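Removed: one protein chain of the complex. Kept in place: all other protein chains.
First chain written, first letter: the chains are A and B, and each begins at residue 1.
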């Protein structure tokens, strides 16, 4: 029997999975994407990255956590060459989200597709609280 | 020197990796797929999903754990559009495995291929005991 789970649900998937779940000192976040609260998906990967980090910060705030708590990122993109062409913008948006040099390990891979065809980036984070 | 690892090995890969490994309160499971004990792989993604969760439950049971202990799922599929076409069946099978609204974060991406060309879904879980 599991216990002491702290769960945050939100949005259209709330009956299927949690956006964040804390057990012990570890917070697992669902992969976050560049969709705003009205369901809009901007075209550029930098704008999607900005929204994805906004969504990550919203989940963190539900657990009284901040970007400083993130320890690991797995980043799934759908076009590595487009990602690299825009890497300065993408990493600039990320640097602003972190507000400092990120103390986080990272893995970046190109997959075939994310849940919606318009999505170009999904960021899966683990945080330590 | 690592210590206090509790390891469960099984099947044809048992000399290469563990199906489950517990350290502290965390159980890492190897990615589970839709192969039955005789090596058969059903065609539909829903049937493969059912078998994958059966295999997850078998690993959990070796650690006296249940689906309630799962905190994070990364789901790799080989055809997102086929997954979405069958999403009601896939999530119905998953709901039955969990037996309740899953308290788990989730990330779903489409990869190019899994270990066998017939496989359509692989589910990688982390559990908290």
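Quick note on the criterion: a residue touches a chain if its C-beta (ideal position, glycine included) is under 8 Å from a C-beta of that chain, and two chains touch if they have at least 3 such contacts.
Keep in mind that this is a model prediction, so the values were computed, not measured.
S.K.: Write the list of chain A residues that the hidden chain touches.
M.R.: 25-26, 65-66, 68-69, 71-74, 80, 84, 91, 101-112, 126-129
S.K.: Identify the residues of chain B touching the omitted chain, counting contacts across the whole complex.
M.R.: So the residues of chain B touching the missing chain come out as 1-2, 5, 7, 13, 15-21, 23-24, 26, 28-31, 74, 76, 111-115, 122, 124.
The criterion applied here is as follows: only the chains that are shown with their structure count from here on.
S.K.: Provide the C-alpha centroid distance between chain A and chain B, rounded to the nearest whole angstrom.
M.R.: Comparing mean C-alpha positions, chain B is 22 Å from chain A.
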